[in-house]
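One structure, pasted below without further comment.
Shown here: the complex without one of its protein chains, the others still in place.
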Amino acid sequence: MTPLAAYLLVAALLFAIGLAGALVRRNAILVLIGIELMLNAANLNFIAFWRYSPHPEALTGMMFAIFSIAVAAAEAAVGLALVIAIHRQLHTTDLDQMNRMKG
Amino acid sequence: MFENLDQIFLLLRDWIAGFLPVFLRPLVGTVLGVVGIASVFPALFALTTVFERKGLARMQNRLGPNRVGPFGLLQPIADGVKSLTKEDVVPLSADGVVHFLAPLLLVVAVFMGFAVLPVGRNMVLVDLDCALLFYFAMGASSEVAVFMAGWSSRNKYSLLGAMRAVAQMISYEVVLLLSSVAVVMITGSMSLTRIVAAQNQYSGVLPHWYIFTPWGLAAFAMYAIAGTAETNRSPFDLPEGESELIAGYHTEYSGFKFALFFLGEYLGMFSISGLGVTLFLGGWSAPFSFLGWIPSWIWFFAKVMLSIFVFIWVRGTLPRLRQDQLMNFAWKFVLPFTLFNLLVTALWRFMGDGWLRWAVCSALLAAAYLLMARTGMRREQFTSRSYRYAE
Partner (left out) sequence: MNFVFWILAMLTLGSGLAAVALKNTVHCALALTGAFAGLAFLFLSLGAQFAGFAEILVYIGAVAILVVFAILLTRGSETPIGSVFSRHWFWGLVAAAAVFAVFGGAVLASVRVLPNVQAAPVAPVQAIGFALVGRYVLPLEILAVLLTAATIGAVIIALHELPQESLPQKEEQ
């Protein structure tokens, strides 16, 4: 197994763990934690491909990962603001109880 | 002869590594560097604790510790023995693992910052291309440790102190980063060795330190304010204010863990001073070209000790800021001024060399300061019985 394949498998496993967390947990914030893990796994993929690619001086993978880090930070901020706002209305963060359209 | 004195620690390291086979030499060299950092800075910490207590005492018209040694200089040894032998009380409902890991993480994060500071000519432990980014990444890691300490104690006051400390540290970290970006813009590199090399030039006798330029002075002022806030020092020490929150996030720590927090705070102070000296005060370069024969590491430590003295002086002089005053100050004055300073730095870079850029940049910065500080921060009408700075 080549080094690149090893990194890609680690990234795939981390992605699956994040996906399991987002699907299985009840607390809305833990779903966001799962999403952050998935984004990071994708970043690892990009950097691994950049490292073992034939033209690393083009910096494509590195740039994508940097932009992805910035966008993920923005998305985490907005997502957590939404969770806080919902908690203020419904007094709970349990996703199983957020099944009504009326707020 | 003075060149040898300048490089004496490197020569010592090479001499010790010379006794070993070739493949072990880089490893032993790095380990010796780490041993150097891990022994010099805690020794300075011990000296600074007694320096601070004596200094504060003299400013408050009393004597300070004077029992333990001549002029109280052996006081740190007494403090060390006390903290090692005190009982380590952990509250019953405290979260054991997190409570144990918090001081460890804080001290590790702070020590990592020292790895990229150029202590003397050719004397940097790791010469990274993005050394400044590494330094700020390590600074950011210490915030998580503060939160862990406050939360794991299961104590309302600890949690409150930790939340205040983290909010303050995040706000002022942005200011720290933006002030340093001005230096990176002019030097063209994030590597600290190159920043010092760019300041190690002399026109006539005077050095090219960045603090002697208008944008550098403004950036240094903002950096100093943000650095004081980042290390929770007075006048920004509400999170650990004894009269407010018992002891803030380290209330439930005793014995050696408390000593680790204390060590972490003072080492953070050295670290921020070291970076400020490297970015603005020329690092290890001498103030005048005819003083270049004094070894570079003596200049670095002299400048760092001067900054520590200023920290202690400010602590003894200024009253503590309230949390909302502190946050208002950060977001409404310091941050806009730092952003404006970035614009002025860019203007400095693109105007040619000469007296015009000095005049224009100084005028712009003075106007911005007067506009923002004197008028923008004023909130309400002041009658004869209201105190301006408490509004």
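Letters A and B mark the chains as written, and numbering starts fresh at 1 in each.
In the analysis below, contacts are C-beta pairs under 8 Å (C-beta built on N, C-alpha and C of every residue); 3 or more make two chains touch, one makes a residue touch a chain.
On a predicted model such as this, the values are computed, not experimentally measured, just so you know.
Note that of B:74, B:104 or B:140, the residue touching the chain absent from this view is B:140.
In the full complex, the hidden chain is touched by subunit B at residues 98, 128-130, 133-134, 136-141, 143-144, 147-148, 151, 159, 163, 166, 170, 173, 188-191.
In the full complex, subunit A touches the omitted chain through residues 1-10, 12-21, 23-27, 29-30, 32-34, 36-37, 40, 43-44, 47-54, 56-57, 59, 62-63, 65-67, 69-78, 80-85, 87-88, 93-96.
The criterion applied here is as follows: only the chains that are shown with their structure count from here on.
As a whole-number value, the distance joining the C-alpha centres of subunit A and subunit B reads 34 Å.
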